[in-house]
Every structure is written in C-alpha cells, then in structure tokens.
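Let's look at chain A:
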Amino acid sequence: MSNVAIRNLQIQLGGNKVIESLNLDVKAGEFVVLLGPSGCGKSTLLHSIAGLIDTTSGQIEIGGKDMTWADPKDRGIALVFQSYALYPTMNVEANMSFGLRINGTPKAEIARRVTRASDMLQLGPLLKRKPANLSGGQRQRVAIGRAIVREADVMLFDEPLSNLDAKLRTELRRELKQLHKQLGATMIYVTHDQVEAMTLAQRMAVMKGGVVQQFDTPANIYNEPANLFVATFLGSPGMNLFKGRLEQEGARTLFRNEHLSVDVTDYPFKQPPGGKQECVLGVRPEDIDIGNCDGADNAVCASVSLVEAMGAHRVLWLDFHGTQVAGIVQDQQQIETEQELSFSIRTKRVSLFDGTSEQRL
Partner candidate 1 sequence: QAPAPLKATVIHWWTSGGESQAVKQFADAYNKAGGLWIDNAIAGADQSRATTINRIVGGNAPTAAQFNTSKQFRDFVEQGLLNNVDDVAAAGKWDQIMPPSILAAIKINGHFYAAPVDIHMPAWFFYSKAAYKKAGITNEPQTWDEFLAQLAKLKAAGVAPLAFGGQVWQEKITFDAIFAMVGGADLYLKVYRDRDQKAVMSPAFKQVLVDFKKLKAFVDAGSPGRNWNDATAMVVSGKAGVQIMGDWAKGEFSSAKQVAGKDFGCFPGFGPKAPYIVAGDAFVFPKTTDANAVKAQKLLATVVTSPAAQVAFNSRKGAIPIRGDVDESTLDICAKQGLAIIKDKSRQLPNSEMLATPDTTGALQDVLTSYWNKNQSPEDAQKAFARALKDQ
Partner candidate 2 sequence: MEKAAGVAPGGAANDSTIAAQPAIRPRRKLAWTPARIGVYGFLIVAALFFLLPLYVMLVTSVKPMEEIRLGTLFALPMHATLEPWLQAWQSACTGLECDGIRGGFWNSVAIVVPSTVLSIAIGAVNGYALSFWRPRGAGLLFAILMMGAFIPVQVMVYPLVRVLAAVNLFSSLPGIVLIHTIFGMPVMTLLFRNYYAALPMELFKAARIDGGGFWRIFLQLMLPMSTPVIVVAVIMQVTGIWNDFLLGLVFAGSEHLPMTVQLNNIINTTTGERLYNVNMAATILTSLVPLALYFISGRWFVRGIASGAVKG
C-alpha cells in the first residue's frame, strides 16, 4: 500500500503544456477515479506517475518516497495502457506472466495469478492466442490481466473497460472492486463511464485542460459540483442551466430570470450573496418534476421537443423559451413531442454558480 502525492506537476509534450501545476493527494489504498474530457491529460498524468514521461517540473511521491526520477520498475506500479501495448510476439498467457517471470515469482504463484486473472477476465480459452488474433475487447482484457497479475501497490488503469460490453463491464467492475479490497492497493482509474466512476471511486478527480477542477467523493461532486464545468460534465444528461440573477426579497433569496423564479433561501451559500448578483442556476434532470401542464404551484410549462427512451427510464427534452431542459420520467405514460408539460424544480438540490467566475456559490 502506497500513497501517491503529486505536487506542482508540470508536463510538456512536443511543446504543448499538457499538465500545469497539478496537485493530487491519493491516500494509500484509496480508489481514485480520474474523469475529464478527451485530451485533458489523464493518460499523461498516469504515464508520469508510472515514470514513462519525463516531468518538466514538480514532484511525484509514491509510498512516501520521492519517485520523480525513479525507474518505472522501482515504483511498485502496474498500468493498463489505453492503447493496450500488448507484446505482439507473446501469447495471452505470456503477455500476462511476463512481468512476473521477470521478477522471479515462483512458477506456481505465476500460474495461480494468471489463472485467477484469466478466469476473472474470461480469457481462459484464449490463453494460447497471440494478440493479433484477438478481438478488440479481448485485447483490452489481456491488457487488464497483465496489470492485475502484478498485484502492485499502485495500480493505474487507463480506460480499462471501454471496449467491453455492459454485462462484462459490470462484472469486471465488481471484480476490480473486490480486487481492490483484497490487495488493498492504491488504484487510480481513468474512465469516461460515469456509472463506473460513481460506483468505483472513493474519491474522484475531475480534470480539465491539465488542471484538477474538483477532487472529492463522487456524491459530493455530483451533488455539489465546484464549478460550472464539473456541473455540466457529470451526469447524463448534464445539469440544466439557467442564467439569471440573485435577488433578495426580504429574508428570502430568489433566483430570477425572465421566465423563472426559484427560491434559494435555503441554499448553503459559501458567502452570503450580495445584491443582484449575476449567476447560473443548475438543476439535475432528476430534480425536475414533470407533470401535466395544469398550472400547479412552482411549475412552468414547456413543450416536449424530444423523448429519448433509455430502457429503464426516458429522458424528456423540453423547449423552455429556447433553452433545452432535460427531465427524467420513470413511468410508462405516453408522451409525444410537441406535447405541453409542466416542470418544477426541486429547490433543495440545486446548485448556484457565479456568473463570471463560474465557481460554485
């Protein structure tokens, strides 16, 4: 078990500043998920932790020791490459056991670990195949297998399940969680799958442009995004945003724009709001109650522009004065586009952001 501490990391690749003064403190044994838009520097970060990229400045500490310039093999890490990087001349089994054989792990132990990994990853029948003869998902699983057999102190996963089907992904998610518990290893995990992120992460770091935007538990990030970017990045569909102003009406604080007025008196402002502040109101789709347009309290009407069936639920897109507002309906009630529906905002769970700095208020 090793902690991973990154201080003021800066990395340049081919002249681009990819990571800029990044700080991240991963506790020993923690499961941290990195989340961020494509190209924001997640892989770069993992590679620099692994020691595969020279850092421009800053410091990387693993297990309490400064490892900024240490050799990859001395860092006690395992890494699943986003691009797999399988050894093309070795079969699946050899790919997985290569590292162990190098480290002189006893044969029996190697066999045990490889069997376990291949069972977990359902690679059993493919052990003798070369990577070129595998499907994309199978290759990805070999890449995972190669990392997990190492049972390293720090395991780095770069989008390890992206090419697997949902069912297998769910299973592996659970297996990985299991593995984490069993090994007690520190895990840093890049994924674009928010379900994966939510279910696996003890803490989650949301990155953008090489900078960590928020580093907190999944629930906190989901419920209290630190800024507009995080708010819109998470959730599917993302938060509904309404531009407006904060207004004081006696003891009440109201969010207002031409079409909406929401009472945010109970909102846990970090600083007491000043007068007439420009701000953005964020509401998760599931915090929007959809009803019939019959003029209930706090509800406004809008016409349905799109209905997306998602299996378990449906996403409704309402056209509210030109803004698309997403809501979620669970029931099976017939909904047509163009139909007028009402929606109301559950004020308890809204987020408010500063209109200019875009930071959470």
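Everything that follows uses one rule, which is that a contact is a pair of C-beta atoms (placed from the backbone, for glycine too) under 8 Å apart; a residue touches a chain by one contact, two chains touch by 3 or more; residues count from 1.
A quick word on the picks: all candidates are chains of the complex that A comes from, given by their letters.
The structure displayed is predicted, hence computed values, not measured ones.
Engineer: Which candidate touches chain A in this complex: 1 or 2?
Structural biologist: Touching partner of chain A: 2.
Engineer: Considering the complex alone, what residue numbers of chain A touch candidate 2?
Structural biologist: 47, 50-52, 71-73, 77-79, 81-90, 98-99, 102-103, 130-134, 136, 139, 146, 150
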